[in-house]
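As structure tokens, the structure follows; a few thoughts come after it.
A single protein chain has been removed from this complex, and every other one stays in its place.
Let's look at subunit A:
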Amino acid sequence: MAQPRVALWAEADDIDEDLQDMSLGNYGQNIHYDDSLFQQPIDEATLMAMQQHMAQQAAFAQIPDVVKAFIVHFHQAVLDNNLAEITIAYESGWNKYTEKFYARSEWPEAEIIAPLVNDDPIFLILYRELYYRHVYSRLQPNIDDRFHSYENSCELFNYLLNSEGPVQLELPEQWLWDIIDEFIYQFQVFCTWRSKVKSKSDDELSMLADGGPVWSSYSVLNVLYSLIQKSKINEYIAAHQAGKTPEEVAEIVGEYGVRPLYRHLGYFSIIGLLRVHVLLGDFTLALKVMENVELNQKSPYTRVTACTVATYYYVGFCYIMLRRYPDAIRTFISILNWIMRMRQYHTRSYQYDQISKTADRMYALFAICNALSPSRLDDNIANISKERYGDQFAKMARGGEEAVPAFKELFLYACPKFINANAPPYDDAIAINTILSQPEGSDLSDAIDPAQRHLSLLLSDVVAQTPVPTLRSFLKLYTSLGAKKLANFLDADEEEMVQQLMVMKQASRSVTHVPGGKGLLDGQTASTSDLNFVIDENMVHIAESTVGRRYAGWFIKNTERTQKLYGDLKAQPLPAAKASVGSTNHPVELAKPVTRPVAPKVAWGGVAIKA
């Protein structure tokens, strides 16, 4: 089987002819299967098949030779499980030819290139995976694309999960992540598209009515949970953390879990679940599925940058919705610093755009958290965030009425693309007609964007906290102050102001993750503010914690710097070998001048050493 492909690859000139023959041979069998064809009049189905066949041939002929060669080569790399070659084809080849030939059109359909890869069903599934991903990212998917990409994903996961035993396929980590990531992305865009009833054509309405489980929440969760269970990834992580030997780990995770393909897919499925649960508004469950995963950047999966970035983004977002702003801040700081460190290696990556967009949204979320729970954890990140969202941050931090629109703007910009778990009632003709007959712009015409629901929850918390910044600025000026006097300053009712002080107290406490805590949900209540106060009947007593100047750190840093400078200076070659030899005991200075071919003037060296 491998022989003809090698020839094709090597002799590009012959590709067209050879492949034409091959496709004829293959398709010919299907069409001319029936000998009676020549005796009986051609029936309609056969005619259609022939026409289709000719159309396919024509389409095939249009594929540039280099692309054919690329597909053949790509197929061979997959057959050989040659990760290095697959990676090259996947990360550079595919993108290169996309730019060159398919920037504004689809790649050839899988049926058309099938003869190039001997109709290899597995490769064709993988090819379609790339084909549809390209359609989603560069073009506008139509309803067929949406349905077929779902079917193709199902075929892929079926093959992986329901073959007899683990499959022998190997794919690069990055591709495996992209498969899971894309699966969820397509689910999310399908749900969003589905929720807009008004813009559907009659065909689309009838297809959606018969759509059944296509892109249902259950089917998506089912895939992710199945991959997690099959790969025993949670057991793998636990065994790893318990310091088991590789043999013990292999024993625990079984025949699937030992294969990198399944292990990676299992891990990425956990992250996928985190994301799906967030999209559906289940923030506790999202963190709960992560309970075995240790969030640190030593994890082997940081190699897949996009995965790491997504993980922290969704975890941080969950913390916001759990009112655990300090935890969210900590999460964003650690990933944003990491992205900054990684940036130098990633500017070339085709994912760089996506990563920096997510980073931008995290700076916005960071600004939200920092306004609700001011912290001085990382001035650098705080400054970048203020640079980008200075106006909004100023308004949010000041509190009052202007704060609300600023929170709203940043939240809607930075929040995940929430989805409704269920479709509008396409299968219920009466109900759908009711919706369709609603006038444009009416509340009932389209399902309400779930982001609005989550936004209103955040805003109600925000509104509750709006008096806090003002109270805080007054309290900062005093060590004790009568409640009545404070109420007068604020032009407020004393009782109401006392209640606001309780809100302020409440806002300065938060559940936070403690080191060694079990899972991401675990935590203890901690104080998050440097300003503390207490009310003794009607007298407010205030105490402020200040951070002393960090002298020692400053001295350590500068002493080290000076030591390095001194060391470097000593290691410098002396300008003149002869002068220094006689006047110094330092072996370094003896040795170095020799290595330096051009020696500067003598006098300088002598002075330096005597001094």
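Methods note: contacts are C-beta pairs under 8 Å (C-beta built on N, C-alpha and C of every residue); 3 or more make two chains touch, one makes a residue touch a chain; residues count from 1.
FYI, contacts and distances are computed from a predicted model.
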The complex's invisible chain, by UniProt name, from "MMS19 nucleotide excision repair protein", "Eukaryotic translation initiation factor 3 subunit K", "Intraflagellar transport protein 27 homolog isoform X1" or "Origin of replication complex subunit 4": "Eukaryotic translation initiation factor 3 subunit K"
Residue among A:103, A:377 or A:421 touching the omitted chain: A:421
Hidden-chain contact residue, picked from the options A:141, A:316, A:399 or A:450: A:450
Which residue of A:95, A:137 or A:506 touches the chain not shown here: A:506
Residues belonging to subunit A that touch the chain removed from view: 217-218, 221, 225, 229, 280-285, 288, 321-323, 420-422, 424-425, 428, 430-431, 434-435, 444, 447-448, 450, 453-454, 457, 460-461, 464, 495-496, 498-503, 505-506, 509, 511, 519, 521-525, 527, 532-538, 541-548, 550-553, 556, 559-560, 563
